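A protein chain is absent from this complex, but the other protein chains hold their places.
On to chain A.
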Amino acid sequence: MVNGRNVERRTVLKAAGATAATLGLAATTGCGGDGGASADGTVTIRYAWWGAEDRAQRINKTIALFEKKYPKIKVKTDFQPYLDFWKKFNTQASGGNPPDVFQNAIGFLRKYDAKNVLLDLSEQAKAGNLRMEGFRAGLEKFGEIDGKLLGVPVGSNSMALVIDKPVYTRAGVKPEQGWTWDDFEAGMKKIRDKTGRAGDSGMYGTMYLYDLYLRQNGKAFFTEDGLGFTEADLTDWWTKARKGVEEGIYSDPKKVAQIKPKSALAAELAGSEFTWDNFTVRYTSEGKSEYGLAPIPTTDGKKTGQYLGSLMLSASKRTQHPKEVAQFIDFMVHDPEVAKIMGYDRGVPATQAQFDAYKPTDPVNQAIAAYEQSIVKAGVLEPITPHPNGADICESAFLRIAEEMGLGKRSVDEAVKQFFTESKTALGA
């Protein structure tokens, strides 16, 4: 700092340069979403899904296969665990930068349709870029809402009772198709008495199971725009739950909360657990025992209320490459090689071609296949109940409040009231 005047001039220039550089940088980072095609006509689509490392490896393999077959389409992937996935998706979608194609589930279809996020894929199906035939058990209708094709199923699964086989054998409980809730309760007691373990991990918080129970009784969890059951219904369900916890036929909720995110079944806190059949894979890797699948108990000895649930692929309404996205989805649901790579990771493949292509060799996946075939044969499958806008929030509220009730933090009446209050807000919004 010798000559003030010179310093000044230089400073001004430098400062100006720095500012310009900053602005320039901002300008380049500002257009982060790469939607356009590059000079040679290569198109890049973004594909987001939820899951973990194991699924990532499988998905990357299928994408390599896809890019080989469609050299002009590049796929960029992005994945998170389930809850984080939707947070990121919400932020991206509201900012006008959602992924072109993404994993989706029934509980979100109406929600994002109402928010104008989902592309109606029927145009692409008509144009021949996406084949909607060859699906198993009417699954092609699964992502259709109000005449719009909002998602294409990649796999199907169904609710089941996953059991710890040795425990059931030791207790002498043999679940059969058509067994009733009374049989189930007697079985739970037998398991408690003979093995010292709770029979079930606490099914009262599982929305999808309660839905089946309601359907067996001519109701449903959801209607088109609200809840399909009354406060009295839920009071009944949760009162039984409370009693079961006290009697020790359901696991101690405190213990169950303690060991999360591990499942109560794998942690040997319960002899069985109601969940989606493809979760058996997870239990097998988590726990030490041998796991099998048992049918859903019934009210009348016949009706289980079951339907096929499914993961889907949906496209963004804002995508600049609807054709490529459709081709991508088509490849993912129809190509037999994809099924061989994915296995039953996202449920049993939705199309017959993929179902035939993958024949499981390990006992767990074989059991899942057998279970799905058995419910198809038993003829218990029905159409799914609607999932209104806000269903996802209702589901997490149901789980959370049931847990609080189980832990004794709320009385049954309080819990029921709280659930209805929260659901009204969620479904009204």
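By definition in this document, a contact is a pair of C-beta atoms (placed from the backbone, for glycine too) under 8 Å apart; a residue touches a chain by one contact, two chains touch by 3 or more; residues count from 1.
The definition used in the following text is that contacts and distances are computed from a predicted model.
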Undepicted complex member, UniProt protein name, chosen from "2-oxoacid ferredoxin oxidoreductase subunit beta", "Assimilatory nitrite reductase [NADH] small subunit", "Formate dehydrogenase" or "Sugar ABC transporter permease": "Sugar ABC transporter permease"
Residue, one of A:Lys72, A:Lys87, A:Lys302 or A:Lys359, that touches the chain absent here: A:Lys87
Touching the absent chain when the full complex is considered, from A:Gly205, A:Gly271, A:Pro322 or A:Gly343: A:Gly205
Residue ranges of chain A at the interface with the undisplayed chain: 1, 4-5, 8, 11-12, 15-16, 18-19, 22, 83, 86-87, 90-91, 93-94, 115-117, 205, 254-255, 257-261, 393, 396, 399-400, 402-404, 407, 409, 418, 422, 426, 429
